[in-house]
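Yeah, one chain of the complex is gone here, protein chain that is, but the others are all in their spots.
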Amino acid sequence: MELWLTYAFCAVAVVLAISFALIKHPVHAALSFACVVLAAAGVYLLQDAAFVAASTVVVYAGATIIIFMFVLMFAQQTNLLDYDTLKQNPLAAGVVAIALAATVIVVALRELPTLEAQLAAKNPVAEVAAKDAATDIKTEAAVAVAAKADRFTVAKLGAAFYTRYLLAIEIAGTLLLVATLGAVVIAQREPQADVKETTKL
Amino acid sequence: MDYYIAWLIPLGPLVAAVVGSIIAFLNPRASFAHLVTWMGLTISALASLYCLFRVDVAHDVVIAGGYNWLDFAQMRVPISLQLDATSLVQICVVTVVGTLVAYYSAGYMHGDKAYARFFAIFSAFVFCMTMLVLADNLLVLYMFWEGVGLCSYLMIGFWYERPSAAQAALKAFVINRLADTGFLFGILLLWLGIGQVTTADSGIVSRLDYKVIFEALPTLASSHPDLLFMVAAMLLLGAIGKSAQFPLHIWLPDAMEGPTPVSALIHAATMVTAGVYLMCRMAPLMVMVPGVLVFAGWLGAITALLAASVALFQDDLKRVLAYSTVSQLGYMFMAISCGAVADLMPLAVMAALFHVATHAFFKALLFLSAGNVMHAMGDVIDMRKFSGLKGVLPKTHILFLVGGAALAGIPLLSGFWSKDGILGLLVAAQHDSPYAFSFQIFFVVGLITAGLTAIYTSRAYYHTFQGKPVFPKEAGDHPHEATTQMLLPLAVLAVGSVFLGLAIGPTGMIGDYLHDIPHLAVAEHGEHHSWVLIASAVVALAGVAVGCLSASQAWTFRSAGEVGKSFSSAGKNRFYMDEMMAAAFVRPAEFISARMSELDLQGIDGLWRKIVELPKKAGWAFSFMQRGQLGGYSLLMAIGLVAYLLLLSFGG
Partner (left out) sequence: MINPALFIGPCLVAVGLFGFLTRRNLILMFLSLELMLAGVSLNFVVFGKMHGDLGGQVFAILILVVAACEAALALSLIVALVRLRGTLDSKAWSALREFQFDDQAGSGGRMAEDKIPELAGRAAEDHSHPEGYEDLPKLTPAGLDPQTRPVDSDFKLPDLAGRA
């Protein structure tokens, strides 16, 4: 079930991403971007990353997209301009992008089995599972316990934030503050520019 | 006895030059600048006169050492002064005439905007000249030989704003360079040769001490006669360049662009006689290669005749004197050439130096008198524009007359005695000599030149001072006589012009001096031919008569028919010597340098321009990437990234 859901979310995400890349209208493209992010959030959920999923939805699909829409509308009243309709270097870009994706996927297919085997050798839970598979005896309880112990929860994540990753989180917070200040400063209108802006825009 | 006092001779001018340069830098118009030069030169002149009378030249050569320029390992360069007959006579002429000219210059240059510079260079010149004369080493001589060349250049181009002066300076410098290159090669060859025959470890540079050279000469002559010949020829080349002998004489007349006192000192009395001095100095070497000496005589003869003929047709008073100088230098070379008869070498040196001394006095006198004329005429020196100056310049008139008479060889004046000495020598050289024919020619040329000298001198005198008074408008209303300050040194020179010949020549008052030339066989007094004396007197008087007559009657070659006319125009054009030189040297040099320049511009420069264009082209080829477009740049970046990724993943 989880696997199938994962497949579904992945397919939706990829299809929507491609449509994001191809749609000409910027607003539609932005909306499909939001949908990609939602699909990605679904994948997060399935990967035991509930907090990441939630914050992605809030930050990306919520705040970022909304602000982008604002700017888009502020800057571009008329609808389709030729810089939206015309793509630059589509062929080269396509080749590059496909080459990139193909390379990574081929390498992943080549390397991942070994990695998984190594991980299985290290991970006791996986060991149990492997033993189970070998002996073909499935003890429901054992699997449940193992899965429960393995499963990440928001509480565990929170604990990790405030213990092991405290410094990183503090730095991230500071970065956010500085970026906010920077954004305010950059977007500020200069007094002289005011007159021109009102006449022009 | 120590002759440390001899060091005062170069040191006086040196100090004056250094102090004068500082003054010139601080205040180019400093009106007291001449005082330093006066002091330095006076000290120098007194010291050289003292040495002249104290040094017992008959017995030894005095080397005044005391200064080591460089002293380590094999390199030992002691600088010492050699006081012997040759150098003492020359040094006295240099310092005494130099001092007198310096006194005169203070008046002549008064108010010039580079007054201080003039005296700084003047002192520097005298310093270089004294060192040139007193050096006991050929290399040191060469060093100061170049030094006087430099000072001459600076002085000819003294008024460098004037294009003609700048060009004349350049011409003099370049022609001298041509000759000096030969001289330098001669010195190096000699150095090489002496290194072959001596093993004395007296230092590398000391190998060129005169003493070492002369001691090595007999060995060298027997082992390397060819080399000796080359050395002599090269030294002769240097000498004819500095002494303005045919065919390198063309720089001297143009050198008159400099201030007149400089013309008097550098380009008449002292520097141009450096070539003659070099021949005298190297007499023991020269006497071993009579062929070169006779060649020098031929050059001298050609120069003497040619220059005297050109002087006939010049309208510029200073140029007449300049050509006269060239012609008299030719005389001196003829005198030296008598050394081809080995026995006569001491007498030849003596005669040459005698003429150098007398010539220095009367030619300086003439030049300075011409300077007075120029001064009074508002810097006009063209004889066609003035005449009859007897009335306004009475004292200058007398002085010029004395100098002119001495130059023309009027009997009993100094020029007569020295010229007679040379002519007598030329007659003596005709006896039992393989070069008798040459010396016969030289003698005839000498007589003719003496006549021509008398003609052009009297002509110049007549045009300037006789006739009805005419002044150019540049002279203003009242041309005035020069100041006493300017006339006094002239008077001293005039006394010298009158009595120096008598003093050195027949009376032998200081004549003993020149009778012993070091490193040469003791001179025998040759038999004197009184008919030579009479002949030269007759020629001189006849020349004066012809000159005055032609000037007063306005008789010219132009009125003497077709041949005379063409001769006259050729003379006015200096017998096309400059054009010939231009055709022989300047044009080919220009042709070659133009080709070289083309080669440089098109070949070498073209090549590197092509090379330079390569990266430019390469840059151009890739510049399509630089469109300033974000899309393009990021695409390139992405391509690079993917390529790197591919390499990383599948590259091995």
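Here the chain labels run A and B in written order, and each chain numbers its own residues starting at 1.
Everything that follows uses one rule, which is that a contact is a pair of C-beta atoms (placed from the backbone, for glycine too) under 8 Å apart; a residue touches a chain by one contact, two chains touch by 3 or more.
Quantities reported herein were computed from a predicted structural model and do not represent experimental measurements.
**Student:** So that we can see where the missing chain sits, which residues of chain A does it touch?
**Tutor:** That gives, for chain A, the contact residues 3, 6-7, 9-10, 13-14, 17-18, 20-21, 26, 29-30, 33, 36-37, 40, 43-44, 46-49, 51-52, 55-56, 59-60, 63-64, 67-68, 71-72, 74-76, 81-84, 86-90, 92-94, 96-98, 100-101, 104-105, 108-109, 112-113, 115-116, 119, 123, 125, 150, 152, 156-157, 160-161, 164-165, 168-169, 172-173, 175-176, 178-180, 182-187, 189, 193, 196-197, 200-201.
**Student:** With the missing chain put back, which residues of chain B would touch it? List them for me.
**Tutor:** Answer for chain B: residues 167, 578-579, 581-582, 586-587, 590, 594, 597, 601, 605, 609, 623-624, 626-631, 634-635, 638 touch the chain left out.
One rule holds for everything that comes next: only the chains that are shown with their structure count from here on.
**Student:** So what's the Cα centroid distance for chain A and chain B, whole Å?
**Tutor:** Comparing mean C-alpha positions, chain B is 97 Å from chain A.
**Student:** Which positions of chain A touch chain B when the two form their complex?
**Tutor:** 88-89, 92-93, 96-97, 99-100, 103-104, 106-107
**Student:** For chain B, which residues are in contact with chain A within the complex?
**Tutor:** Interface residues on the chain B side: 629, 631-632, 635, 638-639, 641-642, 645-646, 649-650.
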